[in-house]
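Only a single protein chain was left out; the remaining protein chains are all shown in position.
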Amino acid sequence: MTARPNLPLPTLYRTMRRIRSFEERVAELYVRGLSAGSMLHLSIGEEGAAAGVCAALRPEDSFTTHHRGHGIFLARGADPNRMMAEIAGKASGYCAGKGGSMHIADMALGHLGANAIVGGGIPHVVGAGLSYRRLKQDRVSVAFFGDGAMQQGILYESMNMATLWDLPVLFVCINNQYGMGTRVDQATRSVDFTQRAAALGLATGTVDGADVEEVLTAAQPLVDGARAGRPGFLAISCYRFYGHGRMDKSPYRAADEEEAGRRRDPLAAARLALVARGLSSAAALDALDAEIAREMDASIGFAGQAPPPAPEALFRDVYADGEPAPEPLRVRLDRVLAES
Amino acid sequence: MTARPNLPLPTLYRTMRRIRSFEERVAELYVRGLSAGSMLHLSIGEEGAAAGVCAALRPEDSFTTHHRGHGIFLARGADPNRMMAEIAGKASGYCAGKGGSMHIADMALGHLGANAIVGGGIPHVVGAGLSYRRLKQDRVSVAFFGDGAMQQGILYESMNMATLWDLPVLFVCINNQYGMGTRVDQATRSVDFTQRAAALGLATGTVDGADVEEVLTAAQPLVDGARAGRPGFLAISCYRFYGHGRMDKSPYRAADEEEAGRRRDPLAAARLALVARGLSSAAALDALDAEIAREMDASIGFAGQAPPPAPEALFRDVYADGEPAPEPLRVRLDRVLAES
Amino acid sequence: MTAAEITYRDALRQALHDAMAADDSIVVIGEEVGRYGGAYGVTKDLIGTFGAERLIDAPISEAGIVGAAVGAAMTGLRPVAELMYVDFLGLALDQLANQAAKIRTMFGGQIGVPMVLRTQGGTGRSAGAQHSQSLEAWVMHIPGLRLAMPATAADAYHLLRHSLTMPDPVVFIEHKALYARKERADLAAPVPPWGQAAIRHAGDDVTIVAYSRMVHTALDAAAQLQTSGIGAEVIDLRTLNPLDVATLRASVERTGRAVVVSEAHLTAGVAAELAARIGEECFDYLEDPVIRIAGEDVPVPVSPGLEAAAIPQPGLIVETVRRMLRR
Partner (left out) sequence: MTAAEITYRDALRQALHDAMAADDSIVVIGEEVGRYGGAYGVTKDLIGTFGAERLIDAPISEAGIVGAAVGAAMTGLRPVAELMYVDFLGLALDQLANQAAKIRTMFGGQIGVPMVLRTQGGTGRSAGAQHSQSLEAWVMHIPGLRLAMPATAADAYHLLRHSLTMPDPVVFIEHKALYARKERADLAAPVPPWGQAAIRHAGDDVTIVAYSRMVHTALDAAAQLQTSGIGAEVIDLRTLNPLDVATLRASVERTGRAVVVSEAHLTAGVAAELAARIGEECFDYLEDPVIRIAGEDVPVPVSPGLEAAAIPQPGLIVETVRRMLRR
């Protein structure tokens, strides 16, 4: 990694460390039985993609993510306490405990939502792009998704609409080599995803997610282009360090492949570079890591203590306040049984 | 058009003339108030695509079509009487009068079905390809669809599966420049459709549908390749001579554009070539045209005379014979009302 | 404005026109909605008034269209996504049912999706099994989606105007056989509020519940019954979410008999929900079982005769009511 003093590597390192540290705590939350369910998808190994792309965005920009979106949201400045509380299904979580890990969203930080449907959030950025153009807002909307979503038809419909309408939209594929147990070359014969986007007229880029500075460098012109009405597509190659979800031990991956994959570690690389360039020292980084570890430990405590949603919350927010709400079963039964 | 004595131009001409002559009668059927509804999509101007591609197929091959599929089926040897009867919603039609123009199918001729859902029939050929490979049958399945279907996600899912599984499948896009009132360049920025297919690993070809011999020449290697397990994609450029459906007068098209478009006439071109090459004479072709006209006139008579489906047919063929059938409303009401 | 002849189609266009003139954030996204003016002419000429930035001709990408509308609705616009036929819902239902309908709840109430999905359904054109369906039950089953199905030009106007002011996603299903239907209507005159049913014909002997085109089928039946002295009360539900149970109750408690009419397939259709509700709410008042008259459980055939036989006709309603009343 050659020196690029103009790039905020220290900040990027901090962001990546916070992501990994948080994800490690999510795993712990689950082990402690505090998580809402086991559908927890960790982005360890993908920190470079999240930190790099988000560093190219402005605060007013927006985005959607796939089910593996904790890291992306943290890179945008999410509060680990509210995130962890949401993953625990608590009332003080970002979504009042109703969304959980796969549905974290926060309009204040431009997070239009994580999605449990592969590809589900992709067209939403097309709509956001339409809004920004029509409302004359200088904003970009970014869809983050995995390599698995490259085989979902909605992606092609979305990319085509983005180019047809010259929208300020960027499509970012975080290719971690697997969709559950399916290696990317087992899902398609064409692993160079940029060709598909180029065939639809998008500006494209491809980069190694293990080098966070490269990611930022590749993302910036695409983000700028999108802002100017030229939609783009960025393919980021990385490796999913652990299982698909908490229950998955990845028996379908060879040990040496995993070892090699985990060597593609954006954090380790950044750490080396920081020290090599004299931007930081091992001691300083250790201290930073420890500070972040404490912050993330605290998020587990926060989530653990946080109160669950109140029972009446079940009928809240299905429709806007003041609009007719769903009638609870018990209310209906009381009325019907009272009569007969 | 340079001489290609090895190509069956006389046969291709005959096929194209039968298509046009039939489509003209479909228009007449509607005017006479004999058609089942007005959703009739004529393929006049597209005869070269139908005749050319089908000439590259073997009798055992199969195909699906879009809603504008009369010509393709005729090119496969359909009986105009049964087709016209189906378009009139009569019992002696190919689908017993239940399918109509947009749902003609005939397993005997390998017609897996026309479809009223844009893109709806495309994945079916992927399934047919799976069957042929697994059942060790040396057959190819072809999906015919329009330029409008290039914007349907299902196409990309289907092309990807075809290459991933090396299926004997060919995707044929009949680009008649319009999807209803939308000119192809108003639906996408990328009108070279072959790039999209190539990006997914398909063998591709592109050809002018006004030259039926060129179509056959372009289709043959792709069909042969598909037969060998290399799926292909063929883009055929032509012009939709008339409105989208019977009610559409194409107000959105300039007169001169239509004039120029209608000059791209595969029949006129073939006629010239036949005479120029001494393969036929104007007189002989006139006689042939007249004979075909009589055959097609007869199909209107047949459809007009044909009996409508019997009332009980409504409950037939929803499920296989012998399986529990839907209970008619009247039967249910008789039972319920008899009791209370 | 005084009463004038207007078609259901023109009332819809007028509603879109007036709403777009009043609210800059409204855009229409769909296939052929701009230059072409809509497959059924509902958006005709609107592009001339509001421009291509607001009447957005979309590629044939139903999932993308609805998905884009969801995103637009979350970021400041009020999109009207148009599906040319309700039959295409199967292509876009993920975006409607998993996204639009659930976003407010899943995200803890921080944002809503104020979009309208306009589409049309029903039989009447020999359009075949994939262009003649009535799929409102799919929508009614999903919490988070409001559902309107107007039967009259006045409702077409007012329900659509109201839909374009609502904070949550609305599915607005028109009927292809009603577009050309003319009625004398004063669009300035008030109509019942959203969520309230309308009594289209008063009667004390039986309650006939219907919506969309079947309201007119029920009214034909009521007129015939009238001639033989049978008073049928015809209720037009207007919206299926919310459902106006109070009006159903009041009527059935008085008449003691109910027939529900729907063009959709009988099994697991809207008629089932209506029959179940009335059975629950009015049990002690019912002198006969609630009778469902609905579309046959068969794909709609293209042959005109079979097509008509696949959906409820006035004669069957008349005959059924007579048998219920034994006269």
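Residue numbering begins at 1 within each chain, and the chains themselves are lettered A, B and C in the order written.
The rule is simple: a contact is a pair of C-beta atoms (placed from the backbone, for glycine too) under 8 Å apart; a residue touches a chain by one contact, two chains touch by 3 or more.
Predicted model only: the values in this text are computed from it and were never measured.
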item: Contact with the hidden chain (one of C:Asp87, C:Glu174, C:Glu263 or C:Glu307); value: C:Asp87
item: Candidate in contact with the missing chain, chosen from A:Gln186, A:Ser281 or A:Gln305; value: A:Gln186
item: Selected from B:Gly93, B:Gly146, B:Gly181 or B:Gly232 as touching the chain missing from the view; value: B:Gly93
item: Residue numbers in chain B that touch the chain omitted from display; value: 62, 64, 93-99, 103, 105-107, 112-113, 115, 117, 120, 122-132, 134-135, 137, 141, 153-154, 157-158, 160-161, 164-165, 316-321, 323-324, 326, 332, 335-336, 339-340
item: Positions on chain C where the hidden chain makes contact; value: 63, 87-98, 101-102, 105-106, 128-130, 135, 137-138, 140-144, 241, 243, 264-265, 267-273, 275-276, 279-280, 283, 286, 288-292, 297-299, 301
item: Residue ranges of chain A at the interface with the undisplayed chain; value: 36-39, 89-90, 97-103, 115-120, 148-149, 151-153, 179-182, 186-188, 252, 308-309, 311, 313-315, 318, 326-330, 333, 336-337, 340
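Simple rule for what comes next: only the chains that are shown with their structure count from here on.
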item: Chain whose mean Cα position lies farthest from chain A; value: B
item: Chain B and chain C: spacing of chain centres that average the CA atoms, whole Å; value: 35
item: Inter-chain centre distance, chain A versus chain B - centres from mean C-alpha coordinates, in Å; value: 45
item: Computed distance of Cα centres, chain C from chain A, in Å; value: 39
item: Contacts with two or more other chains, residues of chain C listed in rising order; value: 59, 61, 63-64
item: Where chain B touches two or more other chains at once, by residue number; value: 151-153, 187-188
